[in-house]
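Below is one structure, written out as structure tokens, with a few remarks after it.
Missing here is one protein chain; the remaining ones are kept as they sit in the complex.
Presenting chain A:
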Amino acid sequence: MSKGVAITGMGIISAIGNNVTENYQSLINGKKGISRISKIKTIHQGDIMVGEIASTNLELEKQLGLTSDNNYSRTALLGAIAAKQAIEHAGILDITTYKTGLISATSVGGMDRTEAYYYDYLKNKDVQKYIEGHHAGDSTQKIAEQLGIKKSLVTTISTACSSAANAIMFGARLIKSGKLDRVVVGGTDCLSKFTINGFKTLMILSDTYNTPFDENRKGLNLGEAAAFLVLESDKVVTAESRDVLAYIKGYGNANDAYHQTASSENGDGATLAMQKALEVAKFIPADIDYINAHGTATGNNDLSEGRAILRVFGDKLPEFSSTKAYTGHTLAAAGAIEAVYAVLALQNNIIYPNLNFETQMKEFNITPQLQLKKKELQSVLSNSLGFGGNCSSLIFSKKQ
């Protein structure tokens, strides 16, 4: 279990860009992707804001070259596009050369189609093709097919808002243990009425731009996105003379065991997850140069996570910021898009600003990084915290 886990390719589609370059440009230029929802008809249109991807389903289907009889959900469409970018970025021409798996994450799966055709299914044969596309594993099966991954380890993780971080973690363990030579890891979630109304009933949706770690934060903006990373073993990296973008150095998952949807006051789960990740990396807190926080801008998350960060880092706290103000909270994809952002931070020695911040939180005196900052970075820690008390931390490093 001492093998390295190299990241050799990345792909992403989010509200701030259709690829890695566009996402990076938005991040360094402070360009938010938050707007009024346009693609889903909802009575909440006027009182929520979202991170919506510009392309329509039809445009995405065209981009993938799908015929009109396809039964892709928007989740599958976004996932396939991001995963294909990652493979291309890694320079993989024949995916069958090495033992390659796929670990994807999603929370809504094909819910966008299900909620559109729920009763129609019972009377309209034309839409029944989407029935098989509902379950969470379907988008993953389709992504595997798009990548040409066959007869292999392909599975899906769904642990709410930490899902993609956990997909990356499992992928890293599959490489470390030698079970696979290469694994594509990430997550995908589209916007749906289901999640909009779900979070609305929990009363944690902001009616304006979300403001992570701000005293007057009003809640989160939902977003949609997909991102995938290619992880490869030392063997493949050497044999293919790969440019390694970064390494996955540490990972930890823990459960808050406190409440089904709320985080514990002191962030026990998040504390444990960060500590475990440091332990796996054989790091001390001072080895972390930047924390990309979960920072959803809900009252509960930012307080709990902030306290957990303080518990772990104390007076050795590096710069931290949340990028949710740019993208919205992309649920099961969040851990993957933020992994891409962490790698971009390392590559460019850049710390992203925590947008929309105005007022210091009362409960503690830590303030997120507010301006874009140049800093020599060696390692970045990324948090993802979800329902069911699910807490995950990943550490990305320049060096193995």
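Basically, contacts are C-beta pairs under 8 Å (C-beta built on N, C-alpha and C of every residue); 3 or more make two chains touch, one makes a residue touch a chain; residues count from 1.
Just so we're on the same page, contacts and distances are computed from a predicted model.
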Key: Hidden subunit of the complex - UniProt protein name among "NADH-quinone oxidoreductase subunit D", "Response regulator", "NAD-reducing hydrogenase HoxS subunit alpha" or "3-oxoacyl-ACP synthase"   = "3-oxoacyl-ACP synthase"
Task = Could you tell me which of A:I95, A:L174 or A:L231 touches the chain that is not displayed?
result = A:L174
Contact residue for the chain not shown (choose from A:I157, A:V340 or A:L394) = A:I157
Key: Candidate in contact with the missing chain, chosen from A:S55, A:T114 or A:T211   = A:T114
Key: Positions on chain A where the hidden chain makes contact   = 1, 42-44, 102, 106-107, 109, 111, 114-115, 118-119, 121-122, 128, 131-132, 135-138, 140-141, 144, 149-160, 166, 170, 173-174, 177, 179, 193-194, 197-198, 200-202, 253-261, 268-269, 272, 386-390
